[in-house]
Each structure stands twice: as structure tokens, then as C-alpha cells.
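As you look at this complex, bear in mind that one protein chain is not there, while each of the others sits in place.
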Amino acid sequence: MNNVLPSPFVIAEAGKCIGCKACELACFAVHNDHNGVVAAVGTVTVPVIPRLHVVRTESFTLPVQCRQCENAPCAEACPVQAIRREEGTMVIHEESCIGCKGCAMACPFGAISLNKAFSNGKVVPQIQLKERQHNAMVRSAKVIAYKCDLCRTRDHKDGAMGNVPACVEVCPVGALSLVHPDTSVSRSRTAAAMRL
Amino acid sequence: MNRFVIADPDKCIGCHTCEVACVVAHAGNNMFLQDESGADFYPRLTVVETDEVTAPVQCRHCEDAPCANVCPNGSITSKDNSIFINQDSCIGCKTCMLVCPYGAITMVPAHKGGQKQLQSGLRSNTAGAWRSKERIVANKCDLCEDSGKGPECVRVCPTNALQFIVPSQIEDSISRKRLASAQSLLQFGGFSRL
Amino acid sequence: MENKVLTVCPYCGSGCQMNLIVEEGKIVGAEPADGRTNEGNLCLKGHYGWDFLNDPQILTARIRKPMIRKSGTLAEVSWEEAIQYTAEKLTAIKEKYGPDAIMGTGSARGPGNEANYVMQKFMRAVIGTNNVDHCARVCHGPSVAGLTYSLGDGAMSNSIPEIEDTDLLFIFGYNAAVTHPIVARRIVRAKQKGATIIVIDPRKTESARIADTWLPLKGGTNMALVNAFGHVLIAEELYDKQYVEKYVEGFAEYKATVQKYTPEYAESITGVQAAEIRKVMRQYASANKAMILYGMGVCQFAQAVDVVKGLASLALLTGNLGRPGVGIGPVRGQNNVQGSCDMGALPNVYPGYQSVTDDKIRKKFEKAWGVSLPRKVGYRITEIPHLVLKEDKVKAYYIFGEDPVQSDPNASEVRETLDKLEFVIVQDIFMNKTALHADVIFPATSWGEHDGVYSSADRGFQQIRKAIEPPGEAKPDWQIISELATAMGYPMSYRNTEEIWDEMRGLTPSFAGASYRKMEEQGSVQWPCPSEDHPGTPYLYEGNRFTTSSGKGQLFASEWRAPQEQPDQEYPLSLSTVREVGHYSVRTMTGNCRALSQLSDEPGFIQMSQADASSLGIEDGQLVHVVSRRGRVLARAQISNRVKTGATYMTYHFWIGACNELTGDYLDPVSKTPEYKYCAIRIEKIADQLRAEQQVQQEYEALRAQMHVEARPV
Partner (left out) sequence: MSYKDPIIHIDEQLCTGCRRCAAVCPVGAIIGEPGHPQTIDAHRCVVCGQCVQICTAYAADNESTTASRAVKLQERGQLPNVREPLFAAYSSGDIQKVKAVLADPKRFKVVQCAPAIRVSLAEEFGLPFGTLTPGKMAAALRRLKFDRIYDTNFAADVTIMEEGSELIGRVMSGERLPMFTSCCPAWVKYAETAAPELLEHLSSCKSPMQMAGALFKTYGAQLDGIAPSDIFSVAVMPCTCKKFECSREEMSVDGYREVDLVITTRELASLIKDQGIDFIHLPDEPFDSPLGKYSGAGSIFGATGGVMEAAIRTGYELITHEQIPNLQLDFVRGEEGIRTAEVQIGELELKVAVVAGLKYVDAVLAKVAEGTCPYHFIEVMACPEGCVSGGGQPKLLLETQRKMAYQARKSALYRHDSHQKVRKSHENPDIIKLYKDFLGEPLGHTSHHLLHTKFVDRSFKEEMS
């Protein structure tokens, strides 16, 4: 048991993605219990903040998300140790995040974005930090870093299929998969051996 | 989102030009012209040299600025997409300095019009004499807002190691990286076979 | 009214162009200009190093009037009196002891090329001696000697802008980030453009930090390592056989000398792994364009000229010469040390490196100057203490824009020398430690107060321009020397620097085409520039035609010699003198700049490893005593994990923590350059830090008082 198992991660397959953004929406849907987001679009009262991002160009479309790097540059860049590996997933602890943007700049995939923090459908205010708005000092909005956490905190009781992240589950064309590096590598090896 | 200055250690040569520029930018050019030579020297960024890295460290203008959130009297606020210390109301409690994870805040004597500010009430005993105590206030990068020319450190850095990041640049950089990471996957396919 | 005056930065040989911003006769700011080498960038000294011109009296006071030592104390006198007195004294000494009893210096700093030309002319034509030398001796003297031998010209073969376009940078004993930030900028850009960077330095410098390979050699083992490099090139047949055959001489002797320097043997001396030695030579030899840059880490050893020749040999063996982006670059430390060499402020050459021992050349100068000139090569400045104290041969010393007490090794011996001399003339802008020993002081104009030409490290002539009026009665150096010459019966009546420059050009074939007008038009003219229609020469040795007497490159290797003074039980640490980025030379200028002096101030630092600090119980920032066989100073401990255990470093700018009180006067046998980079010291912990701090303050105040700084209001 000396081997550290590499983290699983979600990755998209080129050529399949149709750009429907169902993955982004699903990602948002399953991460917003605390904002009262349930099944219906009508329960959404906060901006859609996905943790994966569908890139679209003239020639292709593909979602990009956290690769759960083993030597995560985001965690290296974090001055408050808000990014930690937990059960094989790089997790951002939103309470600790100070919105310094270092992780977002360090990530080579562009997988981290900064956005306002919401709770109960409302912007989370700063403890003290205020800014001037319309001639009054008001508490600023807390801003945190968002990224894929492999739906680790997701409640799977509502028709979810085991431990598959929501994006993988909803993709209508199967363009996303959850990769377990150890098993996939051994499968690739087996496949390579069989081609010999 | 806030703007901030950040250094690229691959380009920094540790020449300290930024530090001097910072002092000069905040002292005004009359720093060189005053008769008194004892002007204070408190750069708002500090060049750090370790075995592995050389780079100036300065305020990141955190969105959830811990300094502002611990300030007991609202002297640190969000202003024009930056975190701003009001030195006039700072009481010198040092808490912001302690909580800043970048070490970007230092405590310095307050100045006004080139003169050290003294406290009206508080006195301290030095060398047997009672004197009004200096005001000590928190000091950090203010993006040279008053100059209207942007951060002086960025302007003078001879190796372009310092960058002034505005929010749209972060967005752009993230978009570019997303595009690049998506493109890098195009040549592959069939991960589902794994 | 704001007025911008285009000039060249007075700090370091990068030759950065800048504008001085002048308002109502005062300089109020500086800004970078788009110069050839700096492209709109300046370092902190360029940006904030001009306010010494306002004489803020921080470290030392500006000299405003001529002074003569009368009954032991310096007293202000009129120019007439000072000139007359000096002329009489020099004439008397010359008559009594002969012209070779008088020694003069050039100045590698503010005065400019014309003043140096006039100074060497004064020494040669008026005094009648070749005894003129300057601080190049204590820095890149070995480069001039070594590169002249190997390639023909004692200067950077290629240009500063080419650094960023090479494929491989081979940086030996050169800390560009500190000495030349604007050259370091090119190194950073080279790295960004994909060049391989190899750094050889005992310290982890900024270049080493970003290097692909860093070879941390033991101090004082350069020759062994360079020989091993040559060994690998030959043993692995990495060298360019065709090139060597066609353009290079001395291969057989070279090969025989480096034979025994196998990488394994070198490893035993240098501590650099044999595999690394092989690896970097394979990279160096296979690069399409490889450039060597080196600095004081090569030159300030008692075995320096040999190492310079050895490095040049590596370029010759691999054909890395005669093209853009290759070559070998000694990046000159002082702003015009290239220029003072160019102008012949050296005991063996006239302007343009024309030998004083060449009859044909001497005749040319005799004809032009209307006097007969000495045939014998003159003394070097580093020999002066010996010549005065031991041989009693030198009686008068005309020190022009230098501060040997601060800058030369073994300061106590230098002071003793000055005190023993019959007559010492100091011509400078600020009071300094040497001036305390002067019999006559001439107040000179500073950079910013006169016109002239500086030579950048890469052979670029560039104009400096007067921006403000000088204070007090200060006069331009060339004018002071001219008046002295006239008083001594050799009339000199130059009206401006251009006249001097044109006289010099007329006598110097390789600079003949570098007119003021061309400089004005091009911004910079790199020598050689033999004719009016020649644009100058960015890189030397086009077509691999070397300027040696045979026209071929000369390979050279020599046995490694260990540094003279080795650490022992009593003095267990080695000391190397270095620079720091915010200060310049003896600090009369930067020490009088408000911002720069506050960035780093007295007593200066001694950099040491964590291990050494721990074993001595010293904490970062504490004051310590540093002691050598020659002296004892206070300095502030700076603990760094970039230095090796057993090695320490002090910057030579500070007056209290003056490292040259400690350094030894062991000289390179050829160039007579001192071994600044290696002597033995010990560090003593100070228990009462508070008292030591007070002592620093007291020493500082005492120094300032000596330097005529008016008492500061409390």
C-alpha cells in the first residue's frame, strides 16, 4: 500500500461534444443545494456558475475542467492552504478562500474561475470589507475560486448512477468520462499487449 | 474583480528597481529635492530572494481581503477594484499585517505633507523625555492610484517581470488556457475506451 | 520650463541612454531613452541615481573649490594658486627624480573619453612617462591583456543586443543581475526565447537560478575547470577541426597542457561533477551560436589572464567567433572603463591600443604632440604601494577620479603609500577617503555637468551631454589638466571636447570614423570605425580574421595555481568581494542619492551560509566583526542559502564595512590585477549588538564629518 493512487478525473473526448452545455448546467445544478436549487430551473435564484467550461470555436467544441493534477499548481499557489487533496480529489475549501486569484492564474487549463459566493440564493457578504455604492458604504460580495470537485459532496439519492459526476451522467453523447488512471492504464497495457 | 500587480520569477533579476520606484512614486519627486535627507523609505513591495525564487511580493488585492475583514474600524475598503487602506483612520492595530497571507502589509510611520504625523494624545517616553508618539499605520500597495499613471513598479521594471493585472486579463488568460487545453485534446479521442 | 537632455547613464558599462529632466537649472528627474543597448529601460541606478548632483550631503560633500594642504590641513585656495602650486611641485619632482617618479591615473567614471585622452597625453607628453593607469587594472585588466593576446582586441567581441539571440549562453563568474541589470535583461530574454543557459559561479546568482545548468565551483579553481572544458572538447572531438586548422594557432601546446585536466581530475579540484563538465561542453560545442559572458569572477584572481585566454580558447575551438550572437564578452563594470582603456589610460598603449613600444606609432604621436615620448612601459596602479613603500621609486601621484583607499586591496597599505608619497593630487567631484591624504584637491565637474563621450562595454561610443551648471568653482577635468599642462610649459588650449575628440581620432585609425556627428546621427558608434563612411562594428573578427599579429586566434592553457591565501584555522572562511545592485563603485555617487542610500546603507553586508552563521551563533541582520590578516571591519550578517558553506561575500561599496581593509594584494603576474575574489577571514560574533549599532552610527557620523558634510539638523 505504498503506492499513492493517482486521482481520478473527468475528461472530454474530442469529436463527440455537441456543445449543448448540459454538463455545465448539471454541474451547477448539483452544487447548489445550499442555494435552494432543486430539480426545476425555476428554483434557480443565483447565476449559473459551472465548474467546467464548454469551449467553443469555429471548428470544435469541448468542455474543459480540472484534471486533478497530482502536483496541483493551484494548491501550490494558494497562500492559505484552501486547496487540499481529499479522498483523491483536489478540493477548494470555500470558507478559507480569500479570492486572491493565484490559483486561477496558476492553473494551466483555465479550470478555475473566480466568482461571487452565494448562499441561500443570496450573495455572501464580506465580514467587514465594504465598498462605496451609490454614496453608501456597503459590504462587498465574497468572491471564491470554483473548480470541479468530481461531485464529491453530491447527494446521489435522486436517480443518480452511483458515483459518476453529474456532467458525465448527463452528457447526451457520452463525450465525458470519469477516468481512473490506474485502471485505465492497466487496460491500455492489456490492449497494447493484445495487439502484439 | 480587483486589479493587482504580480511578478514573474522567471524574469525577475532581483534588482530592487521596483522597491525604489514604489517609494519614489509615493513620496513624489520632491523626495530628491528636499533639503532634509532623512526621508522615510518604506517600499510597498518587497523583493524576496530564496534559494529557488527571486521576486517582489506585494498585495494581491484579494477579493475577500482578510486584512479588510479583520479591520476593526473599516479602514480597509474596496475601492475602484482595489483594496484600499485609509491611513487617516488606521489605528495601527497590526491585525491586518498578521492575517495577510502574503506578508504584503507593513506598519510604517504616517506622513502628511512630508512631515511625520504625531498623535495628539498618546505620549511615549524615550530617553527620559515624554514625546508625542508617532502615528504608525498599515502600508501596502495601492496600485499608485493617486498618480493616475498606473503602478510605477510595473513601469520601471527593466525585465518586464511585473505585470499589472486587470480583471479582464484574468478572464482572457483563463479563456486562452481553456481553449489551449481543449485544443490539446483534439488530437486524441476515445478516452471512453480506457 | 522643463527641458530634456539626452545622455548616457553614469553607472556600469551597459551604456544605457537616458534623458535628464531639467527644470530651472536643476535636475528633477530621469527617464529611459531608446538606446541601442537599453531599448527604453533603466535599472534603479539609472532611474534614481541622479540626485547626488544636488549635493544632498548624505555620505560625503561635493568639492566646490580647489584646496591645498597647508600646515597639515586642507585649505580652500584660488584656481590660480592651486594650478601654480601643483605645476611647481610636479616640475620639481620631475627634475629631482625623473619623470618616472610621477604616476597618474585615468578615470573610468564620470569624466569621459576626452578627459582621459588629455590625461594620458599630459602624463606622456608633459611629464614624460608612460606611468598612467586606472582602475581597469583592478577589474577587467586581465580581459584587455588576455583577449588582446588570444583574439587581438581587449573588448567584448559581440554586442549586448546580440545576447538575447544566441542559442547558448555560457556565463562564467558574472552576476549580471547585480552588476548590469540591463544586460541581465538580455539574459532573461534569451532564456524566454529558448536559449540554453549555463552558469559557472560558486554562488547561486540570478543567472544561475534561471540557468539550465549551474556549476557551483569552489572559489579559486577557475583555471582547472576551464582546462577541463578544453580537455573535453578535444578528447571527445567536439571541437571544430576545420575552424581550428584555418584560423587558430597553438593547438599542439594547448592540447598538451589540458591533457591532464580530465573532468575527473578537475572534479577533485573544483568540486564540479565530471559528468556535468562533459555535459555542458557537449551542449556548448553543439550549439549553433554560443556566447561566453564573464565578469569579475574570472578577472579578480591572481590567475586571471590565463583564465581569460582559456575561455577565449573555448570559443576558438568551437568556432564561436566572427558571427552575430557568438563570441566572448567581458562586460565592463564601470560606465567608461572601456573608454579609459580605449583612450590609452594604460601604461603600455596609446589611444586605440597602439603600443608605446612600437617605434612607428611612437613617432606618429611624437610628431603630433611635438615632444619626444618615453619608450618604456609605465607602472600599473596596483604596483604603486610596492614601488613607493619597498622600492621608493614613485614620489608623486595624480589621482584623477579614483578612490584607491576604498577600491584597491589592502587599504591600510594604500593609506601608508599615500602618506609616504611626497605629493598627492586628487581630482574628483566628492570628498573621499583618498582625498584625506591629498596635498592638492581639484574640484571637477560631474557627469551631468559636462559634455563628452563614453564607451559602452560593447565598444559603443555614445555622447554624454551637459544638463546643468557645476557647483562652486568646479571645472571640467580636461580643462583642469590643460591648465596644469600650460602652467608646466606645454600649452593646451582646447575649446571643447569635440576638438579633443577630433585630435584623438586623427591619431587612432580604429576610431577615425567615429565623429560626434555620426554619434549624434546613429546614437552609438561601435569601434572599429576606421573611416567617415563606416557605420561601426557590432561584432569583431568578421571572416575570422583576428587582430593578433599573425591574424590567427591564439589557443592558450596554463597550469592551475591555487589562490595565494587559503583559509586556515585562524581565518577559516574565504572572502570574495562583490557588488550590490543599488550601489556603484566607491559609492560617492549612489551613497549621495536619497533613495539608493536608503535602500541599502552602512555598514554593508557580509553574506554567509546558514551553516556558517549557525555554527557562529549569528542571526540574520546582526552586526559582526570581519577580520583578516590585514584588517578588521564591522558588517551586517546576511544569511543566504545561495552561498556555499565556508564562503563569504562582501560588497565593496561601503565605507564602514570596507572589505578592502581585508583583501590581499596578491596580483596576477601579467595584468597585475589583485585577488579580490579570494582571501581568508574569520567572523566574530558581537555580543552587545546595541553598542555595535551605536558604534556604526558614530563611525558614520565621524566619516561624514571628515568628508566635510555639514552637521545635519536633528
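Lettered A, B and C in written order, each chain numbered from 1.
The criterion applied here is as follows: a contact is a pair of C-beta atoms (placed from the backbone, for glycine too) under 8 Å apart; a residue touches a chain by one contact, two chains touch by 3 or more.
Worth saying up front: this structure is predicted, and the values here are computed from it rather than measured.
Every visible chain touched by the undisplayed chain in the complete complex is listed here: A. If you put the hidden chain back, the residue from A:Cys20, A:Val123 or A:Leu178 that touches it is A:Cys20. Although one chain is not displayed, its contacts with chain A can still be listed: residues 18-22, 24-26, 28-30, 36-49, 54, 56, 61, 121, 158-161, 166, 169-170, 172.
Note that only the chains that are shown with their structure count from here on.
Remark: chain B and chain C have CA centroids separated by 37 Å (rounded to whole angstrom).
One finds 31 Å separating the Cα centroids of chain A and chain B.
Those residues of chain B whose C-beta lies close enough to touch chain C in the complex are 10-17, 19-21, 23-24, 29, 31-33, 35-39, 41, 49-54, 156, 158-159, 161. By the touch rule above, chain B contacts chain A in their complex via residues 1, 4, 6, 60, 62-66, 68-71, 74, 76-79, 83, 101-102, 165, 170, 173-183, 185-194.
Interface residues of chain C facing chain B in the complex, by the touch rule stated above, are 26, 28-29, 41-44, 47-48, 50-51, 54, 56-58, 176-178, 181-182, 184-185, 188-189, 191-192, 204, 206, 209-210, 581-582, 594-596, 598-599, 640-642, 712-713.
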